[in-house]
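Excluded from the complex is one protein chain; the other protein chains are retained at their positions.
What follows is chain A.
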Amino acid sequence: MQYSLGPVLWYWPASELESFYQQAANSSADIVCLGEAVCSKRRATTYPGWMTLVRELAASGKQVVLSTLALLQSPSELKELQRYVENGEFLIEANDFGTVNMAAERRLPFVAGPTLNVYNVDTLQLLVKEGMTRWCLPVEMSRDWLRLLMQQCEERGLRQRFEIELLAYGHLPLALSARCFTARSENRAKDACETCCINYPTGRPVKSQEGQQVFVLNGIQTLSGYCYNLGNDLLSMQNLIDIVRLSPQDASTLQMIDRFRANEQGQAPLMVAQGNDCNGYWRKVAGMTLAS
């Protein structure tokens, strides 16, 4: 089993991002996926900056994937996206079918990211034909759903043609909007947001009127209120999942990779808590559930 770091979904200043990836270069992650995947207004790190980070990580021996925006709404965003797709060196992660199209028309391989709607074998077959080499499941997919799907991929001779990656740790990206909820929480319009999300390095928690943490706001993105943690479900991923992805929460996520590795056979269980962690989606129940 390999371990990957997903793109940092939060908006961090360039210096913090650099320091995080310096530590990531020395972590036990096999694969590092990075790039702005949430909002095109976040420009603390731009294309040259991302490419510098990517090259440094590659030089440190990591396999590197360039992640891309999940919500593409304007010609200028498509133009900027084209630079990433045509970077000439590194694999990209497509988080929108527009990005899939760009990669496929240039005959470039790509990772199908978790925000693409991929639920069945016909979709996987088309994506493989288009150049997909790795698939990261939608966050709401259960183990049962995946197992059945993989049987069907086996029958069609597709199973060996791509790797399977599962987002298994972190607050889960659940929704995207035109509206910026962080700006709204500060009573600002999006056009005057001043990228205030940079002031919330782990998002803004949203609680119910009873104090239950329901969501986390991250600009135009809404994340799960609890932290997904499949560190105690790794045995159930054998022969199904090739790559376990951890979504960076803060620098401690790098140590979490080691803890996952240590518990691959169930020998060093992770501490998880009701009202803080969850594993529901993988267990085919409400995402927020923590099933034992």
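Things worth noting here:
The working rule: contacts are C-beta pairs under 8 Å (C-beta built on N, C-alpha and C of every residue); 3 or more make two chains touch, one makes a residue touch a chain; residues count from 1.
To be clear about the criterion, contacts and distances are computed from a predicted model.
Per UniProt, the protein behind the absent chain is "Ubiquinone biosynthesis protein UbiU"; the candidates were "Sugar ABC transporter permease", "FAD binding domain-containing protein", "Spore germination protein" or "Ubiquinone biosynthesis protein UbiU". When the whole complex is considered, the residue among A:Ala14, A:Ala175, A:Leu235 or A:Ala273 that touches the unshown chain is A:Ala175. Listed residues A:Leu149, A:Leu166 or A:Ile243: the one in touch with the omitted chain is A:Leu149. Within the whole complex, the absent chain has one touching residue among A:Leu126, A:Leu235 or A:Ala251, and that is A:Leu126.
Residue A:Glu140 is the one among A:Glu16, A:Asp30, A:Glu80 or A:Glu140 that touches the chain missing from this view. Interface note: of A:Leu17, A:Ile31, A:Leu57 or A:Ala70, the residue touching the hidden chain in the full complex is A:Ala70. Touching the omitted chain from chain A are residues 70-75, 77-78, 96-102, 104, 115, 117, 119-123, 126, 138-140, 145, 148-149, 152, 172, 174-181, 184-185, 189-191, 204-212, 214-215, 217, 222, 224, 280-281, 284-288.
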